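Here it is, the structure in full.
What follows is subunit A.
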Amino acid sequence: MISQEKLQAILQRLRAQEGVRGVVVTTMEGLPLSSDIDPDTTESVAAIITSLVGKAMDAVRELKEGNLSFLTLDTSKGQINIAPEPKEGLILVVLKNNE
Partner candidate 1 sequence: MSEPKVFDKILTEIIRQDKGVKKCILVDKTGLTIANVSKLSAFVVDTDSIGAIASAVFCASEEQGKNLQIGELEIVTSEFSGGKIFASACGKGVLCVVSEAEVNIGMIRLVMKKQGVQLAEELDKFLAVEPMPGKDELDEEDLKSALEELERV
Partner candidate 2 sequence: MRKDDQGRIHLKLVFYGPSLGGKTTALRWLYGKVEGLQKGEFTAIEDETNRTLFFDYVPMSAGGRVLFDVFTVAGQKRHKHQRKVVLQGTDGILFVADSSPDQREENTESFEELKMFLGDDLGRNIPIVVMLNKRDLPNRMSRDEMLDLLGLGSNVPIYETIALQGVGVKRAFQAIAREVILKRMYK
C-alpha cells in the first residue's frame, strides 16, 4: 500500500494547481480517506463517484478494452478527474473549476 507521506505529497501537489476546487481520496468501498472540502459533499463525492467507477469498470471489462485507467467528466462548472487505483483499493477525485 502507498505510504501516507507519498500520498500526502501527491495531494499537496494537486491542491496547489490552479483551478483545483477540491481533492478527495476514497476507498473502493466508497468511504472517504482524505478530503479538503466540506464533509457532506465529501460523503456524496465518495459514494457516487465510487459507484460510477464500478459501473465504468464493468463497461470496460464487458467491452474487453483492458483496464479502466482514468475518467473525466466535463461539466458546466468545470471538470471532475477520476483516477481509480484498484491495486491500492483507492480512487482519486479532483474537482476543477472552469478555466
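Inclusion criterion for the candidates: all candidates are chains of the complex that A comes from, given by their letters.
We take it that contacts are C-beta pairs under 8 Å (C-beta built on N, C-alpha and C of every residue); 3 or more make two chains touch, one makes a residue touch a chain; residues count from 1.
Predicted model, so just to flag it, every value in this text is computed and none were measured.
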{"item": "Selected partner (touches subunit A in the complex), from 1 or 2", "value": "1"}
{"item": "In the complex with candidate 1, residue positions of subunit A that touch it", "value": "26, 29-32, 43-44, 46-48, 50-51, 54"}
